[in-house]
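Here it is: the structure, laid out below.
All protein chains but one are shown in place.
Here the chain labels run A and B in written order, and each chain numbers its own residues starting at 1.
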Amino acid sequence: MSGFTRNQLIHGGDYNPEQWLDSPEILEQDIAFFKKAKINEVSLGIFSWAMLEPEEGKFDFGWMEDIVNRLYENGINVIMATPSGARPKWLADKYPEVLRVAPDRRRNLFGGRHNHCYSSPVYREKVGIINRKLAERFGSYPGVLGWHISNEIGGECHCDYCQDAFRGWLRERYGTIEELNRAWATTFWSHRYQSFEQIESPSPIGECDLHGLKLDWRRFVTDQTVDFVKVEVQALRDGGSALPITTNMMYFYGGLNYHKFAEVIDTASWDNYPLWHKQPEPETAAEVAVYYDIMRGICRKPFLLMESCPSSTNWQSVSKLKKPGMLLAASLQAVAHGSDSVQYFQMRQSRGANEKFHGAVIDHYGGEDTRVFREVTQVGEALEILSELTGSGVKAQAAVIYDWESRWAMEDAQGPRNKGLYYHEAVTKIHKGFRRIGLNVDMPDMEQDLEGYAVVAVPMGYMFRKGFGEKLKKYVEQGGYLILTYWSGIVDDTDLCFLGGTPHELMDVCGVRSAEIDGLYDWETNSGAAVPGNSLGMTGEYRCRNLCDLVQLRGAEEVLRYGSDFYAGQPALTAHSYGKGMAYYVCADFEEDFYNDLCRKVSEAAGVKSLWVNLPEGVELSTRQDEKAEYLFIQNFNPSAVEWDEVPEQWQQIYGEVSEKLPGFGTKVYKRAL
Amino acid sequence: MSGFTRNQLIHGGDYNPEQWLDSPEILEQDIAFFKKAKINEVSLGIFSWAMLEPEEGKFDFGWMEDIVNRLYENGINVIMATPSGARPKWLADKYPEVLRVAPDRRRNLFGGRHNHCYSSPVYREKVGIINRKLAERFGSYPGVLGWHISNEIGGECHCDYCQDAFRGWLRERYGTIEELNRAWATTFWSHRYQSFEQIESPSPIGECDLHGLKLDWRRFVTDQTVDFVKVEVQALRDGGSALPITTNMMYFYGGLNYHKFAEVIDTASWDNYPLWHKQPEPETAAEVAVYYDIMRGICRKPFLLMESCPSSTNWQSVSKLKKPGMLLAASLQAVAHGSDSVQYFQMRQSRGANEKFHGAVIDHYGGEDTRVFREVTQVGEALEILSELTGSGVKAQAAVIYDWESRWAMEDAQGPRNKGLYYHEAVTKIHKGFRRIGLNVDMPDMEQDLEGYAVVAVPMGYMFRKGFGEKLKKYVEQGGYLILTYWSGIVDDTDLCFLGGTPHELMDVCGVRSAEIDGLYDWETNSGAAVPGNSLGMTGEYRCRNLCDLVQLRGAEEVLRYGSDFYAGQPALTAHSYGKGMAYYVCADFEEDFYNDLCRKVSEAAGVKSLWVNLPEGVELSTRQDEKAEYLFIQNFNPSAVEWDEVPEQWQQIYGEVSEKLPGFGTKVYKRAL
Partner (left out) sequence: MSGFTRNQLIHGGDYNPEQWLDSPEILEQDIAFFKKAKINEVSLGIFSWAMLEPEEGKFDFGWMEDIVNRLYENGINVIMATPSGARPKWLADKYPEVLRVAPDRRRNLFGGRHNHCYSSPVYREKVGIINRKLAERFGSYPGVLGWHISNEIGGECHCDYCQDAFRGWLRERYGTIEELNRAWATTFWSHRYQSFEQIESPSPIGECDLHGLKLDWRRFVTDQTVDFVKVEVQALRDGGSALPITTNMMYFYGGLNYHKFAEVIDTASWDNYPLWHKQPEPETAAEVAVYYDIMRGICRKPFLLMESCPSSTNWQSVSKLKKPGMLLAASLQAVAHGSDSVQYFQMRQSRGANEKFHGAVIDHYGGEDTRVFREVTQVGEALEILSELTGSGVKAQAAVIYDWESRWAMEDAQGPRNKGLYYHEAVTKIHKGFRRIGLNVDMPDMEQDLEGYAVVAVPMGYMFRKGFGEKLKKYVEQGGYLILTYWSGIVDDTDLCFLGGTPHELMDVCGVRSAEIDGLYDWETNSGAAVPGNSLGMTGEYRCRNLCDLVQLRGAEEVLRYGSDFYAGQPALTAHSYGKGMAYYVCADFEEDFYNDLCRKVSEAAGVKSLWVNLPEGVELSTRQDEKAEYLFIQNFNPSAVEWDEVPEQWQQIYGEVSEKLPGFGTKVYKRAL
């Protein structure tokens, strides 16, 4: 269970009644509309600090209490936010230290959101006070489901407090300055430090070439942010609230290692804003699926879809309307991947400021006779039907490693392609390869366990974090099937290159050594052609781009060979048995078809069983399960219907049109007892 | 009358003799050349402060007096500039406050032009002193026609003086901070102010999301700039000069609401630098025509073309030579649209600094045996022939609303397309639609009167400034024909969204409600197909792009219907009769052909009479008139000749080749008595 749910899937979202306090008729209307649309939750207080503490030390919680009560009387629960995401003007004016300092060391003026120093003692104190008071007031309310810490946490600060904290963090990590000098290779360009006091955070007007510094700074930013969240949570606990905690993470945001938040939150939640209809919808669905599987892995249990847009957003370069049916399909995709909620930003459109044209359940027109309102209501109806699967989990046989720290290091390092490494694409292609044969996929990082997975893929595992090489070796030894690609096992934890050959610790496992790596211009391609009679049963030829690894064979079998350039005929895909398992080494950035075939072949070789191995293009299959039952979601992300063979007998349809087709954007849900 | 003219069209331009004081032979040569080219005016002193006041309080006006006298003796008048556009180094060194502060709050160093704070008491004082002295010396000279305030005024300053002035301006506008909080919707993201003292101007390192603040800042910048001009004018009046006032405005500049200058100047003037020959010349001519019609509307009387380039400019990415005949055609286009002058930047090319390669009447070579000199002389000859129409006006039956404030708000708001709203293009397409049937067009803003226009078009009237919706309603009620487009009537004066449906106040007038608006990617199109038998007589199908409004019919007739996407078959153009008039609602950003047909059909319906309804492509027809006569300009902006039916009998040709053709880039002018 997510901890937030009370035996029903949550349907709701961000609500800002403080913008309408002078229009009581609107607040009343809202509740009537919520009930009609089967809204059972709203998230309150996300940017309300100025209304809750209009002057320093003067609190006004009455208006919020009224609303929480009114909602509860109408069967609507509340997720209560802490207001630290934006601060009142008086706070910034009196204590400028709370404002963020940019990498060029210039302090921001008041404005925007995400504009506070998370090290500032004053900011921590002031957030602590209001959080504690909120907890005292609302922390045990029957309708309050839990806490929503701040909002879309992100960014960094370079003020003196942060510099000090960073130095302390480094001292703890490295012990001595000599060890830091070694780890960061500071002898290069005479950048050696004599003491921790000399260290400054990376800056475009200062140090920006020392990868170890930059990588550790990013780690510090995550840790300091987590530390700030701890302060927030402690204040809530001090205020007497024992309710569960979440914070809403962001689609595509790369600035924080979200895995580190698992220690301070009870449930992961996230805000999902894909660009539906920009490309064919199945492509978008496949990309979103990656994010769902990442987010589910943070706390390794059901999560919440904390925000999504009921209509079109307003911050993209072009904001398209969601076509009929898209909202429902997209909302149920969340549930299929393990979400216990469908929540929106926002319940009612604000009249002014920069999100006034962001889609909402209730728009400026203010009527219920809108397409959006009708489609939101359909979602509400679906969630009621599916309510029984609240809290059920997702089991995966395949894992694709997605690691923030390795990505930071890889994208910061200057290497064979500084213009497009396509890490995210590599991850997505392998993820899709497994999903195409109907497998659930987990996306652990390098720190998480690999036990229980039949197949593990490590696309572009550039940095082998401490113990990861060893973990993979053991995984294969004990019978695991490993897919490892080019540009893996190159550097250690602090971005120091491994000596003696790569992929580090896995040359014997994979039976190859990576000798050179070629960067290809955008207009260049090469290919890999199957070696006749290869043990994996690969046939045909696949195009590759961007990066081509030239490997020396050390025992591996050649499965594909390059088709052109001076390395034509050299291995492009290899297979090697090691211990009780197998290791496949992918040398180049191959096209999607390659990964589809590879994942299928390797899964077969690993003895993985899938419910459905011939999914029509654009159809997603996902399962959730608890002790009693398994639930099967079939979703068609094509705009038009596809043929669909009925599911095996033991499955009983519990949602969706009953027919031999899957309608465009249609979803069917089945159940079987366990 | 423009106030500057003395019964002749002005032919002249910017002249900087202070650059040549050490070469008296050049100054003498210049006057001889001017007379040859029928130059009857020069603009003096535009950047002469350092030469007029080489040290603080030491003035040297002698050199200028010599030149003014010499010019006068040779029949050449002077428009005298105030020198505030650039300041001497000593002034900036002694009083750093006169230099501008950027949005990031960093004060500029000395350099460039447009680099002064228009709030600075010192700058106002110093400008006042030199202006008064100039007025005392030259304010009653017989050859001096009037004052040219500063130069191409623009830009903004964020210094403490400006912050204070802005706060005062806001206090006057809103009275209480509560009212400002309401108007700016500051409850959003906790940006509420407790007092006016807390307000800071928008900044990329501070507040940049509050649209109300940004919009009011732009209004303040205009008002404060106008206030600075008032100080300049007052000093001239204090110096005893009663001569008329202008300031030269800029092609394409969007930073100031030029309409607000009407209260401080007598005559509008502007600098016109189109990119002739980049696209087909008729396209450029059509774009320039829009600007002429805007500029004529500022003071609603004849204006001056204060600058134009006799040859190629030097600041564009590619500077093409003007092809033979282009200069003459472009110059007479100004006169056709209501200008009482053709003036150039510059009379003689400077030898150094960053405009040294800008085209000039006399170039570095220094001879009169140049193509440019010959073509300038042709312009002089034409202006002499046309001299009798000096002071005549332009009467228009059609108006297209062009509003700076609405544009600011619209382009700042985050909405359905943040990548290209194409407001300027929408305005131009409608303007061209009317011009194509030979109509003069006025381009008022939302504050100006609509009386007397048979047809009024409001393209993308996003913000309905106070009273504008009501004004349009009354206009239609009383028999006006209104063309209103998508994305109109969305927000009020402070960018707060109207509640209850849009287009605000005009849903009953137009018989529609805008329900949703779809943003289209650049590669997407839709279409509108005519409903058979529609009352407007539209036929065929038109392509649309960028934005598609989905409207609910509330009584209007469907004239076009969308051709594709999920809203295929829904209305794309509607017509509705209201009161004694008609309202047409254009739902999407249609192609040019659509507007050509629409403007023709609606004009016919409105009973508008045009001299010529079948103008050849690329031919412009314009008229000017006074109490005694009407003048008809026919201009061919094609590089090659077009067939041309002679004008009706009562018209007498007074300028141009007599033939049955219009030569390439050719102009004919006719006259009839009234």
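Rule of thumb we're sticking to: a residue touches a chain if its C-beta (ideal position, glycine included) is under 8 Å from a C-beta of that chain, and two chains touch if they have at least 3 such contacts.
Note that the structure is a prediction, hence the values are computed from the model and not measured.
Across the entire complex, the residue among B:74, B:370 or B:577 in touch with the chain not shown is B:370.
In the complete assembly, the contact with the undisplayed chain comes from A:495, out of A:495, A:558, A:597 or A:620. Among B:82, B:246 or B:311, only B:311 touches the chain that is left out of the view.
Here the missing chain is touched by one residue of B:237, B:323, B:474 or B:672, and it is B:323. Interface note: of B:5, B:19, B:82 or B:623, the residue touching the hidden chain in the full complex is B:19.
Take subunit B: the residues that touch the chain left off the picture are 16, 18-19, 22, 47-51, 54-55, 83, 86-90, 93, 102, 106, 108-113, 278, 311-312, 314-321, 323-324, 349-357, 364-366, 370-372.
Subunit A residues in contact with the hidden partner, per the touch definition given at the top, are 104-105, 182, 184-194, 198, 200, 203, 205-212, 413-419, 494-502, 513, 515-522, 550, 565-566.
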